[in-house]
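The complex appears here without one of its protein chains, the remainder shown in place.
Think of it as A and B in the order they're written, each chain with its own count starting at 1.
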Amino acid sequence: MTTTDVNTNLKTQEYLINMGPQHPAAHGVLRLILTVDGEIIHKVDPDLGYIHRSIEKMCERDTYKQIVHLTDRLDYLSSHINNEAVCLAVENALGIEVPDRVKYIRTIMAELTRLASHQLWWGVMGMDIGALTAFMYAFRDREMINDIMEETVGARLTMNYNIPGGLMFDIHPGFQKKVKDFIKHFRKALPEYNTLLSDNIIFKKRLQGIGYISKEDAIAYGVSGPSARGSGISCDVRKIHPYSAYDKVEFNEILIEGGDSYDRYMVRMKEMEESMNIIDQLIDNIPEGDFQVKTPALIKLPKGEYYQKVETARGELGVFIISDGKKSPYRFKFRSPGFSNLSILDKISRGHKIADLVAIMSSLDFVIPDIDR
Amino acid sequence: MYDFSKMTGAIHEWLSSLMPSILVTTIEWVLIGVVFLALFAILGLVLVILERKIAGFFQFRLGPNRVGPYGMFQTVADTVKLLLKELVSTNKVDKFLYNVAPFFVIIAPLMIMAVIPYGFGLTAYDINVGLLFVMAVSSIGVVGILLAGWSSNNKYSLIGAMRSGAVIISYELSMGLSALLAIVLLAGSLNLNDIVMSQQAGWWLFRGHIPAIIAFVIYIITGTAETNRVPFDLTEAESELGAGYHAEYSGIKFAFFFLSEFVNMFIISALAVTIFLGGWLPFHIPGWEGFNNSMNYIPGPVWFFLKTGVIIFLLMWFRWTFPRLRIDQILTLEWKYLLPISLLNLVLMAFVVMMGWVF
Partner (left out) sequence: MNAIINYFSEVLNGGISLLKGMGITGKHFVRSPKEIITQQYPENKDTLVFGERFRAQLFMEHNDENQIRCDACQTCETVCPNGSIEVVWHREADPETGKKKKVLDKYVYHLSMCTFCNLCVLACPTEAIKMNQEFETAVYDRSELTKVLNKPGSKFSQDFVDKSLEK
């Protein structure tokens, strides 16, 4: 009997594993029902609903000004960008043109948020792969952004800084200096990140060739954000449909053709550099002016349908409003990036091992409240 | 150099003059048992707090700092907590195997500790096949891990245990066959005391130059794998399996697994010190007579634990830097890289010894 005969004659049984809702790699309460043969994954079946808070329904109850703070709780790592999406949708529907100052500050804040989100993702990615120290390195730098946010916005995570028509407050006097200090610090810290993980042979071997997303698949499943750009799809909303001050800055859309987990990882690493470039271009040129325009106390959108999309740290967030002319929307829908990105998980993790699934999940960068809303 | 066998011999003679020989043997056994259990417990406590403190410093943290000065009694408090905790188990565990597994795991390191020379004449069980004994006994630990994973009736535990079995069985090969044998070729003995004594002219790591250094590197890698530490910690693989093979254990049974992991780390380091770094011999630089003489005043056990500490720090440094390998990559590393290289190294070492190219 040759060895191949042994393999074909061996009967093995598939079995189910519940990964989550309480699992260290689930980053929240995502439940994955895995069908595995030994360690090889045959099927991944995500089961959602463990952190469903009916935010969309709550939006239909609230007024447009009240809706904004609910979006903090979607993708809590890009809360500022979520706020911005709703505010832009409402402003566009009302035909309000916000001052340039607002646009600049919003863009800087959004990029800071993106940096903080990517830093956290990097730390968690390291932790998922097994390098526990990376987490604290990331948090050291993220803490500086949090401090900047605390000073100007008044909150560290759920910021709620945008209101329809502008910003809640003007920036803090020390804001510009602190941001510049942070950028200076982080330009030194980012190469450290690369030495610690990106160039590490074990890390590379764990990610390269794992979780390949082809261009066609990415489009078919609606993958967006850095995950899609790792497959070479140009989908950066900041470039394609510039909002706020993105049409006034020069930056590169990071595109890597590979499509595996390591490429998605590298897209995010390079995006951090781009974010710093964007902030560099804006931080000294914030124009003088008002930080908000007056809006009526009770905003009523004209009857109709409105859509606004922005680029969060995870991908394309769409806000779709149907208004019937009342003080609250008739229907409010978020097109969250995490949900579409999750849908491809089954396809790309089949045939890989359980350890790979963890790596793939972190390379897709899920935030569960964003998926579940 | 103080000969500890004089001290132990004196105790033996004093006891013999008091009571019949059977009683003397029994008392001596009990004494040795108590000493080693105490050493085991102290090592566990010290290494855990050390690991946590060092981890803290690697990560811009302070580590535990609440219980006692600098948090030094944190592990004591933890042990008391684990002792007082209820022993919870699920309904469908295989009761007998489930209860017996922690003892398997803890017995292996205890037995190996007996043959390690801590100082001149300070070995509990001085046998001429010491190294062989170490290799044989260290495989018992994996039985305990496999039993724990199997009997827990938990899929995560089972996966962890199976991974552990695969890893330890393959890594024992290049560890024993090549890394350790290379030094046996140099020393010409399997007795650990003889291996230490053969390094009086200089540690094998330096005297054996290239092949010895390669053997040392391979030994450290395989040793990390044997102790299931990062980057080979896939038996526990926190982010994949939760806790791996000891997921269903609680209280003092969990503490057994936990302690044996740390004591295993000590044993791997102690063996590395014994074989490559001259055991309890003081650090000498050829030609510096004054320096060498002053080094001789530091007693052997101090040297031994100092050197072991350095290797332990190295293992901790690995743990707090590296990501974790995947199971197939670990086996690839062993079968495609470490084993061929170490076999080649063995041949090289044999050639070096044959030609007498040893410093």
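Keep in mind that, in the parts below, a residue touches a chain if its C-beta (ideal position, glycine included) is under 8 Å from a C-beta of that chain, and two chains touch if they have at least 3 such contacts.
The model shown is predicted, which means the values in this text are computed figures rather than measured ones.
Undergrad: Going by the touch rule at the top, give the shown chains the omitted chain contacts.
TA: For the complete complex, the undisplayed chain touches A, B.
Undergrad: Looking beyond the chains shown, say which of B:Gln74, B:Thr321 or B:Asn345 touches the absent one.
TA: Touches the omitted chain: B:Thr321.
Undergrad: Of A:Ser78, A:Thr113, A:Asn200 or A:Ser363, which sits in contact with the chain we cannot see?
TA: Of all options in A:Ser78, A:Thr113, A:Asn200 or A:Ser363, contact with the hidden chain holds for A:Asn200.
Undergrad: In the whole complex, not just what's shown, which of A:Glu60, A:Asp100 or A:Glu150 touches the removed chain?
TA: A:Glu150
Undergrad: In terms of residues, what is the contact footprint of the unshown chain on chain B?
TA: Per the touch rule, chain B residues meeting the hidden chain are 54, 56-58, 60-62, 65, 317-318, 320-322, 337, 341.
Undergrad: Given the full complex, what residues of chain A touch the hidden partner chain?
TA: The missing chain touches chain A at positions 62, 65-66, 68-70, 72, 133, 136-137, 139-140, 143, 150-155, 158, 160, 163, 168-169, 172, 192, 195-197, 199-202, 297.
Note that only the chains that are shown with their structure count from here on.
Undergrad: Just give me the whole-number Å value for how far the CA centre of chain A lies from that of chain B.
TA: The mean C-alpha positions of chain A and chain B differ by 45 Å.
Undergrad: Could you please specify the touching residues of chain A with respect to chain B in the complex?
TA: That would be residues 15, 17, 23-25, 39, 126-133, 135-137, 140, 196-197, 200, 202-203, 205-206, 353-356, 358 of chain A.
Undergrad: Under the touch definition given earlier, write down the residues of chain B that touch chain A in their complex.
TA: The touching residues are 55, 58-61, 155-156, 159, 230-231, 233-234, 237-242, 320-329.
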